[in-house]
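All protein chains but one are shown in place.
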Amino acid sequence: MNLERKPVVSVIGAGESSPEQDADAEKVGRLLAERGMILACGGRGGVMQAACRGAIQAGGLTVGILPGLDLRDANPYITIALPTGLSHARNVLVILAGQVVIAIGGGYGTLSEIAIALKMGKKVVGLNTWRAEDHRGAYADIYEADTPEEAVSVAASFISSNGPGE
Amino acid sequence: MNLERKPVVSVIGAGESSPEQDADAEKVGRLLAERGMILACGGRGGVMQAACRGAIQAGGLTVGILPGLDLRDANPYITIALPTGLSHARNVLVILAGQVVIAIGGGYGTLSEIAIALKMGKKVVGLNTWRAEDHRGAYADIYEADTPEEAVSVAASFISSNGPGE
Amino acid sequence: MNLERKPVVSVIGAGESSPEQDADAEKVGRLLAERGMILACGGRGGVMQAACRGAIQAGGLTVGILPGLDLRDANPYITIALPTGLSHARNVLVILAGQVVIAIGGGYGTLSEIAIALKMGKKVVGLNTWRAEDHRGAYADIYEADTPEEAVSVAASFISSNGPGE
Partner (left out) sequence: MNLERKPVVSVIGAGESSPEQDADAEKVGRLLAERGMILACGGRGGVMQAACRGAIQAGGLTVGILPGLDLRDANPYITIALPTGLSHARNVLVILAGQVVIAIGGGYGTLSEIAIALKMGKKVVGLNTWRAEDHRGAYADIYEADTPEEAVSVAASFISSNGPGE
């Protein structure tokens, strides 16, 4: 008996979000769950909570990697809440948890997570998120999706092309 | 709709273990799963793998918090593998993941985890594990269980007396 | 007797750098040391090494916060080398070490550090580094300096206006 492990997708975005972002995030969460994927996030409110709500309503599993020490900081749609006490360094763990990253809107925290993902060689799919240009005029390699459906579909294709494991 | 979150128990012990320790760990894992508890551990071999095997065979859920960056370091009975890249600092996260800790045998890594748990005010149940005495002659507050059944039963009672949340 | 603590400036940039970036970094390091400031960085090569060389040649003090566990990964101009074993999460510590951040060129790692600094409310001075634009068209708040002299002078003014301590 050997477990077949489900793919994990990190969903990132601001803790304070607009109704449009919440609608996108909820749809992303639902679509990930329908494809049998686990959703990892920072465990808090805003985009994270909306995405988790979508995933749980579709019968999915959600992991919340919290910056603080208190379980009660997790949003109500987190299946497994992991307090870390690492404050800002916990962002790195959110990115490490997923095989692919979907970024929805977001502030500086989200930008740092996108950059860490790219630094690690992970694929990042963006929905109305940051654009960044380095000193030579090269743009950060973020796939810009137009809809939640496209975001999840592209994320899934990145995972299949990576193959299982890493 | 609001999720009722399952309790999480951290199971710690050495990556190289004896057949007796493996038998104890497997039983601990099974009993935790039968009580509907999630098992968190360091995700590697030895005691961790035996405990996860027991949990998975009983239909449970296991979380492996890995020291490195590679998913493939997880043992085959991990439902959710979380690479951290934090090396030794990941031990702290293993302890933070659970509401209670069960320690089985173990070397210096396990001793450090027991001490971190006690420092945070978490209850620690030991099965043939470390004893430690401070400079005033006071012993570290480890509940010494004689059997896997007692370890899990005591761990469960610690969780109920804490109540939900923290 | 109470120590008056010197200000610390985090200097960030790529481990592989151009001769122009190295010249800028070395000058930044020298100017920081001449103003009695401590230089914190990631401890490795490229921009980090050039900045440390400048600081040490001017009699300054340098702190290298290393991603790995081995002291020998530090560049030869690090006064105090701190192995962390945290891999990517160590970037956060580099930013936390300084009261202000100077970014020189840089890849995705540098972008993640800039974003973390801004998230924490720290001032960031850039020398030919990233530009980033969020989904509403707002630019990340990086002060774009034209010369090493301007970068250090602006960084120093940010520290004075913050006052001592935090």
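Chains: A, B and C, in written order; residue numbering restarts at 1 for each.
Criterion: a contact is a pair of C-beta atoms (placed from the backbone, for glycine too) under 8 Å apart; a residue touches a chain by one contact, two chains touch by 3 or more.
Every value quoted in this text rests on a predicted model; they were computed, and no experiment measured them.
Which of B:Gly54, B:Gly85, B:Gly105 or B:Pro148 touches the hidden chain is settled by the complete complex: it is B:Gly105. When the whole complex is considered, the residue among B:Val9, B:Leu31, B:Leu86 or B:Val125 that touches the unshown chain is B:Leu86. Looking at C:Ile12, C:Ile78 or C:Val101, the residue that reaches the missing chain in the full complex is C:Ile78. In the full complex, the hidden chain is touched by chain C at residues 1-3, 5-6, 8, 38, 40, 56-57, 61, 63, 65, 69-72, 74, 76-86, 92-93, 96-97, 99, 120, 165-166.
In the full complex, the hidden chain is touched by chain B at residues 86, 88-89, 91-93, 96, 105-109, 111-113, 115-116, 118-120, 128-135, 140.
Interface residues of chain A with the unshown chain, by the touch rule above, are 69, 84-89.
Everything that follows uses one rule, which is that only the chains that are shown with their structure count from here on.
Chain geometry summary: the mean Cα position of chain A and that of chain B are 27 Å apart. The mean-CA centres of chain B and chain C are about 40 angstrom from one another, to the nearest whole unit. Contact of a single residue of chain C with at least two other chains is seen at positions 86, 88-89.
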